[in-house]
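A single protein chain has been omitted; all remaining protein chains appear in their positions.
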Amino acid sequence: MTITRLEKGPRMSQAVIHNGIVHLAGQVGEGATVAAQTKDMLARVDRLLAASGTDKSKILTALVWVANAGDVAAMNAVWDAWVDPENPPARACTEARLVAPKYLVEVMVTAAL
Amino acid sequence: MTITRLEKGPRMSQAVIHNGIVHLAGQVGEGATVAAQTKDMLARVDRLLAASGTDKSKILTALVWVANAGDVAAMNAVWDAWVDPENPPARACTEARLVAPKYLVEVMVTAAL
Partner (left out) sequence: MTITRLEKGPRMSQAVIHNGIVHLAGQVGEGATVAAQTKDMLARVDRLLAASGTDKSKILTALVWVANAGDVAAMNAVWDAWVDPENPPARACTEARLVAPKYLVEVMVTAAL
């Protein structure tokens, strides 16, 4: 079965499509606050889903990491405004220090085509 | 291909079924100890798998987070008594602070229908 990889770098692909599912790499966003970063991060998710031929209404799962557990409410406010209320994913969210200290939030998403 | 979402909230679904696989949201449990929380958490997993038309004998993967790495043995004791010994999943377990401080353990599961 075909595997299609989008935005291939030497370390990872930003999206991997196989058997009707797109797996996105962990996405982060730019900005000074967790709210700004979440908004930018989710715009990147939207862009990669579109490039894969799908959209957030077909999202299956999301793994969310926040660098500070105290930022969850601010992240969720942006998330709740973004997510399709008819089609929310199975989600888990934990605290985790991210690989670059400037990043406050990261998400890894799968979606159906 | 159809996507079925169970227990939809404004932020996430507790289960998302697609292409013969159910993806559960991160599950936590109530209780004063990690053992009690693990038992309650796995009962929630059982309940969601049943609602999805499957059970733990068809579990594929589990991501486990414990708030304190020192709690792994106590969590594992409950896990080992729960898991189908003929059908254990691919599992990873790391330490992670969870989004509400009272929670000591969380799991995200996928299973085949």
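Worth pointing out:
We call the chains A and B, going by the order they appear; numbering starts again at 1 in every chain.
Basically, a residue touches a chain if its C-beta (ideal position, glycine included) is under 8 Å from a C-beta of that chain, and two chains touch if they have at least 3 such contacts.
Since the model is a prediction, treat every value here as computed from it, not as a measurement.
Residue positions on chain A in contact with the hidden chain: 1, 3, 5, 8-16, 18-19, 23-26, 63, 65, 96-99, 101, 106, 108, in rising order.
For chain B, the residues touching the chain absent from view are 19-21, 58, 60-63, 66, 69, 72, 76, 79-80, 83, 85-96, 110, 112.
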